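Here the complex is missing a single protein chain, while all its other protein chains stay put.
Take a look at chain A:
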Amino acid sequence: MDDSAKQLLRLIIRRIPSNKLYSTLRKWEHLSKKQFESLDFTQPKWLICDNLLSLCEENDLSAKHVTELELIHRIEQPTQGAWHVCQLIDAQEEALTSDLLQFRESFKLHLKGLISHVAVKIKKHEDDAIWIRIAWGDNFTKPNHLKPTYVVHHLQTPYVFLSGLNVKHKPLLHQALVLATHHESIKDVHLSGRCLTALRDLLMRQYKQVFPVKHPRPLQERSPLLTHPNIENEHAKHAENRLQMASEVFGDGTLPKLETALYKLETRYRGKERGTMGAREEPFRGVVRFSSSNILESLKYCTSSGMAAAPVTPLLSSIVQKGRNYFVITDKGPGLSQTPGPKV
């Protein structure tokens, strides 16, 4: 075990919270049962780390094994860091039958063909997601394990989730992904957020959607504050209507947790008096940014409580229906701009 590997292990152990240390190390299958039991988790972290280092020396583990520990920790903490999503386009026949082994080999082969110094670690998570950790180097330096890129992909689906990807490495990774997954190309879908599971649920439609049904849901039991039965009845109907509409647009139950929605405006002033405003050649540029701990819940509440006008504007409903949270609005198109989003 060289010094850089030791340093990396120390760093990783420092990053893992004490209460998670036991469960994370348990999943790391490079210590024998006896060795694992010899570790005392009531000790301070630095002491555990020293013991762990000597065990690693004993087992002759290398940096490769240490990075696996980090990958396990990262899988346990999917809300760390920002994720953004890409979509693979035009699947070939083979895409439907590719399995983990083929993918692993093909991806490593293609990436290493593009760049010589790169360390790749691939692991399949319980929910069939493939987690890839890539440490990049360049022609003259070793892979930098301190700033790895994480990629999550579910085979047979067109979506790829990326975190910590440098602009310089983007084309390399894209090419390797496209070739390994048997697709024609890849594009950014302008969806990002901190919660990986939320992004996945939104795109794979794993959240509870509401569709119009023949038998409307019965009215919920309301508080017995009856002023006038007819007024109450009317209000209840409206409220129910609004809730149904909001649920049809945004979904029901726990909604995927997105933090932001960003709209870039490039519009012209369209008033009748052509004063200083109308004479401008340049379009107005503006940025509208919505942020909340759960933006979809907030927008749904605005609609269901009657604060926002119903029916919901396509600008807001596109977040869920198109699965993106970054839009550019220009004057040319009647509605949304032509920047590509994921196909529904």
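Everything below uses one rule, namely that contacts are C-beta pairs under 8 Å (C-beta built on N, C-alpha and C of every residue); 3 or more make two chains touch, one makes a residue touch a chain; residues count from 1.
Throughout what follows, contacts and distances are computed from a predicted model.
Not shown: a single chain whose UniProt protein name, out of "Proteasome subunit beta", "Centromere protein O", "PRELI/MSF1 domain-containing protein" or "RuvB-like helicase", is "Centromere protein O".
Checked against the hidden chain, the listed residues A:Thr79, A:Gln92, A:Gln156 or A:Thr254 yield one contact partner: A:Gln156. Residue-wise, the contact with the chain that is not shown comes from A:Gln321, picked out of A:Gln92, A:Thr254 or A:Gln321. The residue from A:Gln7, A:Gln35, A:Gln175 or A:Gln209 that touches the chain not shown here is A:Gln209.
Note on the undisplayed chain: of the listed residues A:Asp128, A:Glu184 or A:Asp331, the one touching it is A:Asp128. Only one of A:Ser4, A:Thr97 or A:Thr254 touches the absent chain when the whole complex is considered: A:Thr97. By the touch criterion stated above, the residues of chain A touching the omitted chain are 96-97, 99-100, 128, 154-159, 203-205, 209, 211-214, 311, 321, 343-344.
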